[in-house]
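One structure is given below, represented as C-alpha cells, and several questions about it will come after.
With one protein chain held back, the other chains of the complex are shown just where they sit.
Labels for the chains are A and B, by order of writing; each one numbers its residues from 1.
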Amino acid sequence: MAELLLRRIGGAILILFGVAAVTFVLLYWLPADPAVQLAGRSATAQTVANIRRELGLDQPLPIQFLTYLGNLIQGDLGRSYTQKTEVETLILARLPATLILMACGILVEVVLGLVFGIIAALNRGGFVDRAVMTMSFVGVSAPQFVVALFFLYIFAATLGWFPMSGFGTVNHVILPATTLGVLGAGWYARMVRSAMIDVLAQDYVRTARAKGLSETRVIFRHALPNALLPIIAMIGIDIGQFMSGVVVVEAVYGWPGIGQLAWQAIQQVDIPIIMGVTLTSALAIVTGNLVADLVAPLVDPRIRAR
Amino acid sequence: MTRHWMTRTALAGFLALVPLGAQAAGDIVVTYKDDIATLDPAIGYDWQNWSMIKSLYSRLMDYKPGTAEPVPSLAESFDVAPDGLTYTFKIRKGVKFSNGRELVAGDVKYSIERAVNPKTQGPGAGFFGAIAGFDALSGGTAEGLSGIETPDDYTVVFKLSRPDATFLHVMAINFASIVPKEAVEAAGADFGKQPVGSGAFTLKEWVIGQRLVFEKNPNFYVPDTPKIDSFTVEVGQEPLVALLRLQKGEVDIAGDGIPPAKFLEMKDGPDAADMIVDGDQLQTGYITLNVKVKPLDDVKVRQALNHAINKERITRIVNGRATPANQPLPPLMPGYDKSYTGYAYDVEKAKALLAEAGLADGFETVLYASSTDPNPRIAQAIQQDLAAIGVKAEIKALANANVIAAGGTEGEAPMIWSGGMAWIADFPDPSNFYGPILGCAGATTGGWNWSWYCNKDIDARAIAADSMSDPAKAEERAKAWGSIFTDIMADAPWIPVFNERRVVAKSKRMGGPGEIYIDPTRVINYDAIFVKE
Partner (left out) sequence: MRILREILRRPSAVFGLSIVLLVVIAALGAPLLAPFAPDEQMFDGLTLDGAPIPPDATFWLGTDTLGRDLLSRLLYGARTSLIIGLVANGTAVLIGLTVGMLAGYLRGPVGNALMRFTDLMMAFPALLLAIVLAALLRPSLWIVALVIAMVNWVQVARIVYTETRGLVERDFILAERSLGAGHLRIVALHIAPHLVPTAIVWGTLGIATTVLLEATLSFLGIGVQPPEPSWGNIIFESQSYFTAAPWLVFFPGIAILLTALSFNLVGDALRDILDPTQRGRM
C-alpha cells in the first residue's frame, strides 16, 4: 500500500511538471508582449528593452523555463508583472476565500444530492423519482454564469434577500456557493440514488428489514454509509470542475479568490500569475484524483481484488 | 445620514440583512473592479492607482486645482535660465516623510534617478529624457543622472541636454514623486505594497484582493488638506454592484464609472444632480488606419473611411457620454483647433473617394478592438458603417495585451479601435498626444503608433514646438501644435471618433465641485474631496 501510494505521488509530481511545461510553452507563444504592455504608451524603445531584460523575457524559451523550474523547486513562483508582488503571496492571500467558497459549494452539492437522491431512491420508478431525475439534469445543464445572473436578479436585485457581491458574512457566500453547487448536485442525486438502490437490494438490508427494523433506520444505518463512499470519490474527481467553476462564479459575484485573480491575470497577460494559478489548480485536481483513487478500492470490492 | 429615498427602491430589503457600511463622517469608501496593481510611483501607471499615488507622495510641481497650469508644490519656488536648459528648484523646509525623516534635495535626485534606472522597470523613464545624463543611466553605463545637482539640502538644479517645454509638467507627473531611499531599500521589490511618501495620505492597511485603507497625513504641508480623515478602496467590486451599494449609501465613489443601464436610470432619477458627476477629460477615442497595409496606404482610402463613420450614432451607443471628435486633440487641450471641421459623415463622398482610389467595390479588412464592453459593440457599429460603403471588416475582439501586440507589429493590424486602450493624456500638453502615438518614434515594433504614420516634416515641427520653453511663447507654441495635428489629419492616419467624458457616481453626502472627481491630471482628487455636513 505504502509503495503504491509513493508511486502515485511520484506520478502526480510528474504530471504537475508536465502541466508546468505545457502551460509555460503555451504562454510563451501568446501573441502579446508583457514588456510592451507594462511599459505603457509613453515608453521609449529603450524602456521596453530594459523591462524585457529585467523580466528575463529576452532569454530563449528553454532558459526561461529552466529558470522558472529552478525557482519553483524552491517554492518561488516568481513575481507578478503587474502587481510587482510575489505570486505565492497573492495566491495565499486569496486561497482562503476560494477554499471557503469551494467547501460551501461542496456542502450544497452533497446535501442537495443526498436529499434528492434518497427521495428518488425511496420512490423508485414512481413519478417523484422521474421528476427528480429529470430535474437533476436541469442543474447539470445550466451554465453557471446564467445561474449566477438569474440568482442575482431574483434574490439580490429584486427580492433583496442577499447582497449582490462581496465577501465577509454568511449572507455573502450563499448565492455563490449555491451557484457552484447546483451543477454537481444533479450528478450526486443520481449517484446517491443508484447507490441506494443497489444497497437496498442487498441481502443484509433485506435481512434487516425482515427483522422489522424501521425504514428510516435501514436507510440511515445501512444504506447511507454505503452511499457516502462513492460521494467522497466523486468529490475528489470533481475538484477539476470546481476549479473551472470558481473562475466564472468569482468573476460574476466579485468573490476575492484565485479564480478572480486568474481572470484578471489572463486579461493583463500576467504570465507568472497565470502559471501560479494553473499550477495551484492542477495540484488540487491531482490531489483530488489521488484521494478518489485511494477511496475507490473501498467502494468497489472488484477493484480491491485487483 | 438620511436614507428615506431608498425605500423607493426594490433594494430596501437589503438593509435588514447586510451590515451597513456605517462610516464615520470624513471616512469614505471607493470601489474598483480590478486589484490595485502597485503604489510604487516609479511603476504605477493605470488610472486606478494614478490618483492614489498622487495623494500618497508629493512632487516638486503640481497643478492649480482643476486647471492645466503647473505651480510649485514641494518646491517653494523655481527658476528657469534664459536658455531653457537649467531649472533651479528651492524646496520647502520641514516637509516630513511618513517615516518621520525630513525630505531633502538628495531625495529628489534619488527619486528621479530611480524612476529612470532600468532596474526599476519603470514605464515613465522616457519622460525624463531631456535631463543631461539620461542616455548613460538608461543605457546602463552610469549609476546616476549627471544633470541633477544638489548644492545644498534645499536646492535642486536640473541641467537639460535640450530645451523641453514640458519639463515643468514632467516634474508634476507621478513618476517624479519623491520617495525616501531608506524605505525603498528596506522594502525592496515590495515598496509598491509598503509605500512611504510625503503626500496628503498614508497607506494604513492593504488586504490583498479586498481593500486598501488610506489615512490622512497630519503633517501634510498644504494647509487644510486633505479634507477627509481616511478613505477605503474596496476592490473586486463589479461596477453595477458598486452602483447599487452607492445608492444604498454603502459606497461613496464608484471608481469604475456607471454601467450604461444604470446611467440612464440614474440620469433621469431625482438624485441625478447630487450623484452623477459628468465632465470632460483629456481623452480621444480613435480608429488607427495602418498606412503600411494595403489599401490603407492610399490617402484617398483613409479619407473615405473618415467620411464613412457615423460618430453621432456611436456616441449614442455609449448613451451620449461622449462628444464626436474631428481631430486628435481633445477640446480641453491647449492647441485644440475650434475652427477645424474635419471629415463630415458623408456616405456618398466616401464612396466617391473609394472609387477614385480604384476600389469602387470596396475591400476586405480587419478591425481589432479590446474585448471589454462596450468596445466590441462600438467595433460592430463601425463595422456596419464600413459595410455601407462596401468595406467588409472582420472584427477581432481580443484582450488589450493582444491588441497592443498586434498594433505594435508592422503590417499586422489594418485598423484598431482604440477604446479601452485609448489615449488619455499623462499631462495637459499637446506634445503628449504626438510622439508615441503619431510620431516616427512610436512607429516601431512594440510601439503605440498603430497607424505606423511617420512624417519627417511633422516630426521636425514637433521638435521645434517643444523647444519653445519660454512661458511667454506658450500661446505661439500651442498654435504650432494645433496646426501640426490638423495637418496630420490631411493625411488621415486616424479616424478620431469621440472625446469620452468621464462620468463618476458619488454618494449624495460627498461635496465639492465636479472637477475634483474628474480632475484632468489626477482622475479623482482625494486631496480635495470632502463629506458634506
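The rule is short, and it goes like this: contacts are C-beta pairs under 8 Å (C-beta built on N, C-alpha and C of every residue); 3 or more make two chains touch, one makes a residue touch a chain.
The structure presented is a predicted model; accordingly, all values stated were derived computationally and were not measured.
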In the whole complex, of B:Val157, B:Val213, B:Leu332 or B:Ile395, the residue touching the missing chain would be B:Ile395
Given the contact definition stated above, which residue among A:Gln144, A:Thr178 or A:Gln264 touches the chain not shown here? A:Gln144
Looking at the full complex, which residue from A:Ala97, A:Ala177 or A:Met191 touches the chain that isn't shown here? A:Met191
Where chain A meets the chain that is not shown, the residues are 11, 14-16, 18-19, 22-23, 26-27, 29-32, 130, 133-134, 137-138, 140-146, 149-150, 152-153, 157, 187, 190-191, 194, 197, 240, 243-245, 247-248, 251, 262-263, 266, 274, 277-278, 281-282, 285-286, 289
Those residues of chain B that touch the unshown chain are 239-240, 259-262, 264-265, 267, 316-320, 371-374, 376-377, 379-381, 383-384, 394-399, 402
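By our rule, only the chains that are shown with their structure count from here on.
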Taking the mean of the CA coordinates per chain, how far is chain A from chain B in Å? 39
Chain A residues touching chain B - in the complex, by the definition given at the top: 30-48, 50-51, 53-55, 79, 82-85, 89-90, 93-94, 97, 157-167, 169, 171, 252, 254-257, 260-261, 264, 266-269
For a test of understanding, state which residues of chain B touch chain A in their complex under the given definition. 10-14, 17-19, 33-35, 37-38, 40, 43, 45, 118-119, 121-127, 129, 138-139, 189-190, 192-193, 207-210, 235-238, 240-241, 244-245, 372, 399-402, 404-406, 408, 423, 426, 432, 435-437, 441, 444, 446-448
